[in-house]
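Structure first, commentary second.
A single protein chain has been omitted from the complex, and every remaining protein chain is retained in its original position.
Which chain is which? They are A and B, in the order written, and residues in each are numbered from 1.
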Amino acid sequence: MRRKTKAMSSTTHNTHAAHHEAEGEHHYQPQVLTMPHAQVTQDILRASSTMGRTYKLALALFGGLFIAGFAVFIVRARDGFDTFTSWAYLMATFGFIFTTAMSAPIFSVTQRMVRSHWRRPMGRSAEVLSVAGIVGALMFIPLVLLLPNADNRKTIWMTFPGAPHVYELAALIGIVALGLAILYVSAIPDLAAIRDHGTGWRKSLARRLASSFRGTPREWKGIKAMLMVLGVLYFLFLIGVHTMIASDFALSLVPGWKDAIFPAWHAISGLQSAVACTILVTFLLYKFGGYKDYISVDQFWGASKIMLALSLLWMYFWLSGFMIFWYGRQPVELAVIKLFFAESYRFPWAMAVCLNFAVPFLLLIWNAARKSMIAPTIVSCSILLGTFFDRIRIYVGSFTVADVRADALHELHAGPLLENPPPHLPGTADVFMILGGLGGALFIIMLAIKFFPPISIWEVTEGMLYRRKRRFLKREIMVMGKPD
Amino acid sequence: MQDRVVLGKTPQEVDSRINRELLTNVLYTERRYWMIVGFLALVVALAGGAIGYMINQGIGVTGLHRPVFWGFMITNFVFWVGISHAGVMLSAILRLAQAEWRRPATRAAEIVTVFALMTAILFPILHSGRPWRTMYWAFPYDFARGIFPNVRSPLVWDPTAITTYLTSSIMFVVVALIPDFAVMRDRTKGVAKAIYRVLAMGWRGTPRQWRLQIVAGFLLSALILPVFVSVHSIVSWDFGVAQSVEAWHSTVFAPYFVIGAVHSGVSAVVTVMIILRWLFHWENYITKDTIDSLGRLLIVVATAWFFFFVIEILFSIYTLEDAELALRRMQLWESPYSWLFLTFILTGYFIPVPLWLFKNVRRSFKWMLITTILVNIGMWIERFLIIVPGLARKQGLSFSWSTYHPSIIEVLMVIGSFAFVSMNILLISKVVPLIPLYDVKEGEILKDEFKIGKATIPATMREE
Partner (left out) sequence: MAKKQVLGVFKTADNAVMAVDRLNEAGFTNKDWTVLTGSPYPEGAFGEWMPKHRLYAFPFFGAIVGFTVAILVTAGTSVANPLVTGGKPIIAVPAMAVIVYEGTMLGAILMTIIGVIFESRLPRPLMGLYDERITEGYVGIDLNCPEDRINAAEMVMRQSGAVDVKHQK
């Protein structure tokens, strides 16, 4: 049987998710927005165009760090790109930015595909993070030049001409372009809102970027179709790029390291960090961005379930690889275990296990933690820190192998005990390059958020059409429309 | 365009109709049902005869010989473990994701899981030749001789995992059946009523009981999911940890096997549901929307499986080792493996997935039946191609290389396993409803709609 739903009488105020204690009820009430569309537009545009003093200071700090890091890079570049160890920490920083911010649009893409409603206030912030790809690309170009060609060593490119440099550059340009394309296409309707209601440089820039958008059904259909196609392409491309980067910048630099799961594990790590990044940004927008009316615990609850699943997958993928190596006990496999887990880089590995698996698992298995804002945010910070340590482990570990063209890792280490070398610790220049890379990424993201509204106006107002509350017997319950 | 079926105007009409239509196959039997069960029983009997002959005469009646000691029976074991993953995928994951379209599919998927797993577990036991003499390697009972299972062996991890998964799946199904047993209790008479009264355990339908059913559904789903991932990972490690066979010692085997299992399992459930829809007239419950949603899920799963397949091949030839390359050349270019490979890759991915991209195909029962059967043909061959070619080239010295020719005994056992699972599903459909009654009724209660302008939007009430 079907009941026709009458919408609840709308108020001008948002009803936040709350516990209702009347008559002994304590049913969780998901957020249902009821304010007019115009108010949504006004609120979000106002919050995204104001830049307080703290924001400007942060911009200045990150910009300064980027310039300092860039200067150190220039100084070091004068010595050439022949020594891997000099650039190990730059690669780790790039790996971190690629795994986190540059992979973040996958969150928006996948949640749009499954048509979840709770993702609506989060999707744009995930897409905006893709602008970090511009800084990532700047870091990547010298790193690609550093890579040796595929002669006399094992790579996924076998004997393809131009490998790996051409393909790596093409892959990175592709993923950055796709990420920016998704950001632009998804922002067109909001850029039209800025064109119509914004002021100053934002208005004139938006006029250029969204000049002809009027909101006809054909235009909406086109945008959604384009987002679906770009989303699928981005998803497939991202997994491919993770595979390539993990193979070329880690696997193939360690002689004899044959590990089919490693690229897939790297991709899962990317997905986990992407979700973590998005949650953290959403929390910051809620706390400091002036978007309290649009962000509720629903977003954290939905995303934390995904984060828990990805944390479990992170551990599962690692274990799948480790079990084969531990069981096989071939000399090169044991050497890899010693290098990356048991000896040289055991400290960052221990940090990664704790921060990427133990903390998320132990916190997020509790429903009360998942249904809060603070616990998923703490877990996100934990995951991001763990990923940072993990990228140091993988890329510094790979970049500091003595001879990439040797037959097998274990043959590189002299002496009867076959000891692995000690870890390569960062010097002052390395620290500056790390901070510069991170600073640059944060700088460009913070700038982008002040143009592209970090909460998608059109997706939030679309969600308002499909979510409403109604009375069912003695209970107020949410009704979710499923148009297709 | 959604395909919502209106089952009635009042709650009684709806519930009555659901009870009537979904219990018809339990309470009444058509002649074609008995014909089908009879035919399947005949095939099972033939397979049983073949097994008896093999036990009596020894493993020599099969095609197994040095160095190919694992053939059809182990391929079939891996295949059926794979099929068993559908239940958890559809039931647990979709329940946790609160996907409404899962409702008619969950119990059939869980039943397929239980019988697939029971069938799977038979094969390593039969494969040992004299099963009554091999139990000591799986269960720690032989205190007299101090011979205990080698816990460092994946062959011991296997029975642990499969027993856990089988026990959990059975319990999951049984607990979820309690409310439906109550419906059976209320609609039957005589001995049947007495039996269902015992099975229903005094269920009355209080809010507490319903709440616990729902909470248990979520909790068990969350607990069974890790078990489901672990089972096929452990089965994959039967091969992955071995160093002596080319193409086996790969770190990607665990997720590769799991995603392959999901691919074949979900396809199998679609096949079963379409057949049962025809047999039991479930047109109002297994709708085009259901198979459309399953088809979309299959596209994602199949593509993920294909990614792992490419990674597995790529990294197997990554180190350009002669033995590995020779094996891959044999798989791709030498008959009969080349034909099998071509069949597998076409039927497993390149025919079904492009077809599934078309909405008309996803919403066609005929085409979904054909494509999902093709997938399982492909996935069975895939397991064969993982196991046998590597073993045929196992030894370093080419004089001990060999080929494998399955005997009629093994072929009968494989065919018999399909008949066994199908027969059991049909037999259990006489005892329990294969579409969960309360789940469908709950879906009807939660159905809603509202208007946006001139458009009527189908909607669902969501508690949280």
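As a working rule, a contact is a pair of C-beta atoms (placed from the backbone, for glycine too) under 8 Å apart; a residue touches a chain by one contact, two chains touch by 3 or more.
Just so it is clear, the structure is predicted and the values come from calculations on it, not from any experiment.
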item: Displayed chains contacting the withheld chain; value: A, B
item: Residue of B:Met201, B:Leu320 or B:Ile408 in touch with the missing chain, whole complex considered; value: B:Met201
item: Contact residue for the chain not shown (choose from B:Asn150, B:Ser400 or B:Thr456); value: B:Asn150
item: Residue touching the undisplayed chain, where the options are B:Val5, B:Ala194 or B:Ala216; value: B:Ala216
item: Touching residues (missing chain, whole complex) on chain A; value: 23-25, 27, 322-323, 326-327, 329, 472-475, 477
item: Positions on chain B where the hidden chain makes contact; value: 10-16, 19, 140, 146-153, 156-157, 160-161, 163-164, 167-168, 171-172, 174-175, 178-179, 182-183, 186-187, 201-216, 219-220, 223-224, 226-227, 230, 234, 437-438, 441-442, 444-446, 461, 463
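The rule we apply is simple: only the chains that are shown with their structure count from here on.
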item: Centroid spacing, where centroids are CA-atom means, of chain A and chain B in whole angstrom; value: 35
item: Interface residues, chain B side, partner chain A - complex; value: 1-2, 4, 6-11, 13-14, 96-97, 100, 226, 229, 233, 237, 240-241, 243, 249-255, 303, 307-308, 311-312, 314-320, 444, 447-452, 455, 457-464
item: Residues of chain A that touch chain B when the two form their complex; value: 1-5, 7, 27-28, 30, 114, 154-156, 158, 236, 239, 243, 256, 258-264, 305, 312, 316-317, 319-321, 323-325, 327-328, 330, 465-466, 468, 470, 472, 477-484
